[in-house]
Structure formats: C-alpha cells, structure tokens
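With one protein chain held back, the other chains of the complex are shown just where they sit.
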Amino acid sequence: MNRGYGPPAGDWWDRPDAFWLSCPATPANVGFARAVVAAFAARLPFTLDEIEEIKLAVSEVVSNVVLHAYDVPGGPLRLGARVVDGLLEVVVEDDGRGIEDVAQAMQPGYSRLGEEHLGIGLTVAETYMSQLDIDSSPGVGTRVRMRKRPAAAAGT
Amino acid sequence: MNRGYGPPAGDWWDRPDAFWLSCPATPANVGFARAVVAAFAARLPFTLDEIEEIKLAVSEVVSNVVLHAYDVPGGPLRLGARVVDGLLEVVVEDDGRGIEDVAQAMQPGYSRLGEEHLGIGLTVAETYMSQLDIDSSPGVGTRVRMRKRPAAAAGT
Amino acid sequence: MAVKVELSRAGPVLVARIEGEMDLAAAAQIREPIEQAWAGDGELRHLVLNLKGVTFLDSTGIAVILGRYRTVMARGGRVVVAAAPSRVRRMLELSGALRLLELADGEEEALRKLKPPPARAAARRRRRRGGAGR
Partner (left out) sequence: MAVKVELSRAGPVLVARIEGEMDLAAAAQIREPIEQAWAGDGELRHLVLNLKGVTFLDSTGIAVILGRYRTVMARGGRVVVAAAPSRVRRMLELSGALRLLELADGEEEALRKLKPPPARAAARRRRRRGGAGR
C-alpha cells in the first residue's frame, strides 16, 4: 500500500468492468463516493433498496477514512469498484494510521473517538453487504473490500 | 501521455478539490462518466440546467473516446475534474489514435465515421461549456480539457 | 439504467415510446427494434417517437433519431417527435434536427398530424382520378 493517489493493485484490471478513482479524504467526498459507486452499480440488476444499501456501506467506510485515517485531514482516498462474476466489488483504501486490532474495530460500539461517534459504521456496512474484509497495517494504511450480490441474481 | 490507467499530470493535485478516475472506454461508462462529473459538480453553485449542460458535454467527449480513439473497443479512459478558482475543470484523456487536424475535428458536421455520426459532438460540448481545449498527438492520444463557470458566480 | 422501447401501431404509423437515457449505450437498443418492426411490415409509412420518458439526449441519441428519419423517408413517410421534455427539445433545436422533424405536444396530436384531413384526401383522390382520365 502507501500509494498516494496512485493506481490499484496489479490484478485490478483483470476484470474489464471496473473503475479506479483517487481524491482527497474530505467530508464533501463522502457523498461524492456514494454517488460514484451507486452510478457504477446501476449496471448490475440491483433493486433501488439494494442501491441504497450500497450507498450506506460506502458512506460508512469512506467516512472512516475521513475521520480516522489521517491526523491532518485530506490525505489520499482511493476508491474502486468492479464486477466480479456478477457481484459488485468495492474497494476503499487509505495511507493512514491503520488499525491495530481489526477484530476490535469491527465490534459494534467500539470507536477510537468519543462524543458523537457510535462505533457502528463497520457493523452497518457489514450488515448491508454480502462480504466485508479489512486489510490494515498500522502506520501504513487500510484497505476495506466489500462485495454484494444482487438478490435478483441469487442462484445464478 | 500514453499512461494507461495511470495517474494524472503532476500538477493535478495542486488543487485539493479534485478527483481522478480510470476505466475502460465502453458504452456503459459514458453514462457512468456523466453521473460522476455531475456528482462532483454539485459542490459548486451550478443550477440544475447547468448540471445538465455539463452532463451533455461529458457525454459527448467520452462518447468520442469510445467511438473514435481505439480500433479495439475498451482501451483506457481517464477522467478527472477539479475546482480551479471557482470554476469546474473537466479533463478527458485517452491513449488512442489522436486527431490529425483539431480545427477540422471541431467543425460542426465533420466526422471520421459516416452513417449516424453527426459530427456535432465537440460543437455541442463547446456550446455548453465556458471553454474547451484539445491537445492531441496522432498515435499517442487525446486530451480534452473543459471549464465551466457557474452563472451564479459571475463577476465574483 | 437501460433504455426502454415500447412499440405499437396505429394504421400506417409505427409508434415508439422511449424511456430512459438516449446515449451511446442505448443506441442499438433503440435502433434495432424500430428497424426490425419497420422492415417486417411494408404497410408502415410514418413514425411517431414519443419521448415523454426521455431523461437525457446527446448527439448520439439525435443521430439515432435522424437515422430513423432516413429509414422513414425512404418510404416517403414523415417522423413526428411527440411529448419531448423541454431539455430534450432544446437539444433537438441546437443540433438542427428540428429542421427535419415535426413536433407534437402528445401522441394523439402526432397521430392527428399524420392523418390527412378527409376533405384534402378526397380532393387528392379526385385529382388522381382526373389525371388518369387525361
């Protein structure tokens, strides 16, 4: 990791239906990231409710980068999505402080910040996506990968 | 140029309110690119009509990459936008065939393809944006830069 | 996301109701069903495009419309664009497409435009008969 505004991992473009985006981690870009992934996801047979669930998950994970990754706000945020065997895969990366204890971070109610931070963001994201994995190295950065299968495509 | 799915020119991030996106040049990504730029532009005081004009310009320029840049469809498309002194700047890049004669390409009615290609895409984009510049090298690629000032911000 | 095309027939008129975004991704999805219906029925003479549900139209979308105009012209027919939202209309104007197409507020008005008034039709028939008698 630690790739600034750079490109994705080498195998990203193995799936041709994909995008990769870089921008600074700012509050205004939380809504932007949501809208970008929702626009991309429209190519899969998601219902409107599922698209809202995807927006929610993206909002939680990108808000975490803005709130937690950097001491000085506005560090690099990398966001990608692609279609993998009919699933939507979304990846969110930063070069921030990283997470010491991922299991603890995933616990509902745990937050490194006090006051007005509920510590349920990752739980919400996990609830609404089919899969959520975190790969984090303290001092290097964090990578969250989420996948969601359209319910309409179940069994196919 | 000729940077595949790579990052933007070195000075791109001088303006912190910016994004840079790579994806293959496919028909499905024309609407995606429109939606992405529209979502980004929402941070400037554009009217709904102006946002539609921006979508139209992006649609024309990105369609050109899909239609004209590559012999084999799906080559790299790079799309960025940023806020420059209160203006929206949009950049669209490809590594395609390039344009031999830019002045000719800008003429309304000129198209390298026949049948159902009107040759007015660049004229439409130019009409709806405040500024449009093309930088192209035959065999290397094309870069279209557009700018638009929100009418509400006129005189400021 | 995807565009929707619904075809119906009113006498010699093919009516296509289009919903969604008319861009490069939609071009073939609009072109093909219309061309197929047209080619499969030699009695069809005019085309009404109901654009009420069109939320976006760029120059590729206009090219699709003008392509259909050529198809219809080849049989000496007319194309009427009905119920175009104001933004779609503005784009049709800007592109110069309005020099070739007729506009109607709704589908009914479009069909009325394409039906020659009975008096004129009768006059035409008379004229034709007169000509044959000469």
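In order of appearance the chains are A, B and C, and numbering begins at 1 in each one.
Keep in mind that, in the parts below, a residue touches a chain if its C-beta (ideal position, glycine included) is under 8 Å from a C-beta of that chain, and two chains touch if they have at least 3 such contacts.
The structure presented is a predicted model; accordingly, all values stated were derived computationally and were not measured.
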item	value
Omitted chain - touching chains that are shown	A
Option touching the unshown chain, where A:G4, A:P27, A:P45 or A:G86 are the choices	A:P27
Contacting the left-out chain in the complete assembly, out of A:A18, A:V66 or A:L132	A:V66
On subunit A, residues whose C-beta touches the chain left out of the figure	27-28, 30-31, 34, 49, 52, 55-56, 59-60, 63, 66-67, 115-118, 120-121, 124, 127
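By our rule, only the chains that are shown with their structure count from here on.
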item	value
Separation of mean Cα positions, subunit C and subunit B [Å, integer]	31
Per-residue overlap in subunit C, given as positions that touch at least 2 other chains	1
Per-residue multi-chain contacts in subunit B, two or more chains	28, 31
